[in-house]
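Missing here: one protein chain of the complex. Every other protein chain is in place.
On to chain A.
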Amino acid sequence: MIESDFESPLPHRSNHNDKPPSVIERYFKKRYKTDNKYEDQLVLTHSNRVCVVCVANSHPLIEQKKSVTSVSFGEEGWNRLDNKFSGKSKRGAQWLDCKAPLCEVTCSDGTKYTLVCCVKGQLIEVNENLQKTPQLLIDKPHGEGYLAVILPGLKWFEHEMKQLKSEEDYQNELEKRLHNS
C-alpha cells in the first residue's frame, strides 16, 4: 500500500461561534407576502431563483399555535398534486400566479385558511408530507413544514421579487400592526 504523498495541510475550518449560520441564513433571502387579514407568508429565495414557500410567523396559524387537522392541495377547480413534468426545463409543470391557491389548511377549531403561491412561476413540488403530518406546518414552518417549491421564470423573477416585502419592511409592517391594535 502506498500512502498519500501529501499531508493535509489545512485543519478543519474552525468556527467557534456557538451556533453556525443556518441553512436559511447561508443560502436564502427572506421575503414576505403580507395581507390585511394578517395571513402572511414567507418566501425563501435561493440565489439560484428557486423559491420555497412557507407560512410566516405572523400568520394566525403560527401566532395562535393552531392545531392543524388537514392540509389539502386540491379543491374545487384546482389540484396542485396533479403536476406532472419532466427534464431540466420542467416542461409541463403548472404555471401559477402569485394569487393562485396552493393549499387549504383546516384547523381543529374549525377555521380554514387558504395559502397562496406568493410568486408567479412553475410549481416544482408541494410538500406532500403535510398531508400525513399536518402539524409540521406549525412545528417547523420554515423547515420540514414548508408548503411548496416554485421556480419563477427568469423574465419575471425581478418583478416577482419586488412585489414581495423585504425583512425590514415586514418588521415595520408588524410594528405598525401593534400600534394599530
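Convention: a contact is a pair of C-beta atoms (placed from the backbone, for glycine too) under 8 Å apart; a residue touches a chain by one contact, two chains touch by 3 or more; residues count from 1.
In this text, contacts and distances are computed from a predicted model.
Chosen from "2-oxoisovalerate dehydrogenase subunit alpha", "Methyltransferase type 11 domain-containing protein", "Synaptotagmin-like protein 3" or "tRNA pseudouridine(55) synthase", the protein name that UniProt gives for the omitted chain reads "tRNA pseudouridine(55) synthase".
Within the full complex, the residue among A:32, A:113, A:146 or A:170 touching the omitted chain is A:146. Think of the hidden chain as still there; on chain A it touches residues 1-2, 4-6, 8-10, 12-13, 15-20, 22-23, 26-27, 46-50, 52, 85-88, 90, 124-125, 127, 129, 136, 140, 143-144, 146, 149, 151, 154.
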